[in-house]
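The structure appears right after this line, and notes come after that.
As you look at this complex, bear in mind that one protein chain is not there, while each of the others sits in place.
Then we have chain A:
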Amino acid sequence: MARRKGFRWHIAVFLAPAVLVYTAIMIIPLIGTLNLSLFGKGETGRVFVGLANFATLFGDPRWSAAFWNALANNAWFFLVHMLVQNPVGVMLAALLSSPRLRMAAFYRTAIFVPTILSFVIVGFVWKLILSPIWGIAPNMLDAVGLKSLFAPWLGREGTALTTLALVSVWQFVGIPMMLIYAALLSIPDEVIEAAEMDGVTGWPQFWKIKLPLILPSIGIISVLTFVGNFNAFDLIYVSQGALAGPNFATDLLGTFLYRTFFGFQLQLGDPHMGATIATAMFGIILVGVCIYLFAIQTRLRRYQF
């Protein structure tokens, strides 16, 4: 009979630093926030109100209108990223991995550089470029005779959010590009050669051989985009301010949370409603990630070389 192994202490010891740090700076604040959303301001300080804050957020016509507006904007923001950023990223990666492309390293770097810039710089620079007064966008359009196409995009309700989403795409397109590029490089040469032997080259080769092999990477990128977009705040705050104008057309869940939690101008901050919104955001992201993990990722076929 084999001797029962003793408790393997070293595992606990090695895990401890990470677990402790993560608990202290992530898990405890998260639980604190979830907890805070169950309280409200009473006569004598903080009182337990159960789910009343959620009832206000979803039941009160003003709160719910603001919330659904932010959520719808957020969904559109995400959709623009999925439809523009990720396909463009895949396309750029495919071009970069082409052996005939000259100066590939230069393009790779140039496209990736905006990703490492601060939101503040990106927001400010694009605001200047698109400024109807000092911006270079109107002059550049003028130079090609298309001045009539220019409009103060950031100031119109119909175009502001899409414009900002595209600015964000410009900034972050480097990330899907790099991940897909790495995935493309990891496809073994034998597979490609075998395809070529069978006469599959060019675009058919990309669609039939390479794309299925990089699908898991695209899945991961979609999840990262989803989480990033539903937590987005900085770009809107920098370029449109906390009021997310014009007329809340660019209000995302992040800016809605900020305004509620910290207050704005004469509006005093309300930590309880703020925590309620934060909890709702947490729920939305959790559901989104779960859908991906359980419904999509498990069905993706993986290839072993």
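FYI, a residue touches a chain if its C-beta (ideal position, glycine included) is under 8 Å from a C-beta of that chain, and two chains touch if they have at least 3 such contacts; residues count from 1.
Assume contacts and distances are computed from a predicted model.
*Asks:* For the complex's missing chain, which UniProt name, "Fe-S cluster assembly ATPase SufC", "Phosphoribosylformylglycinamidine synthase subunit PurQ", "Probable sugar-binding periplasmic protein" or "Biopolymer transport protein ExbD"?
*Replies:* "Probable sugar-binding periplasmic protein"
*Asks:* From the listed residues A:V13, A:V144, A:M197 or A:L268, report the one that touches the chain absent from this view.
*Replies:* A:L268
*Asks:* Consider the whole complex, including the chain that is not shown, and state which of A:P114, A:P152 or A:G228 touches that chain.
*Replies:* A:P152
*Asks:* With the full complex in mind, choose from A:I133, A:M197 or A:A295 the residue touching the hidden chain.
*Replies:* The missing chain is touched by A:I133.
*Asks:* Please pick, from A:L224, A:L243 or A:I284, the residue that touches the omitted chain in the full complex.
*Replies:* That would be A:L243, which touches the missing chain.
*Asks:* Quickly run down the residues of chain A that touch the omitted chain.
*Replies:* 62, 127, 130-134, 138, 151-157, 240-241, 243, 245-248, 262-270
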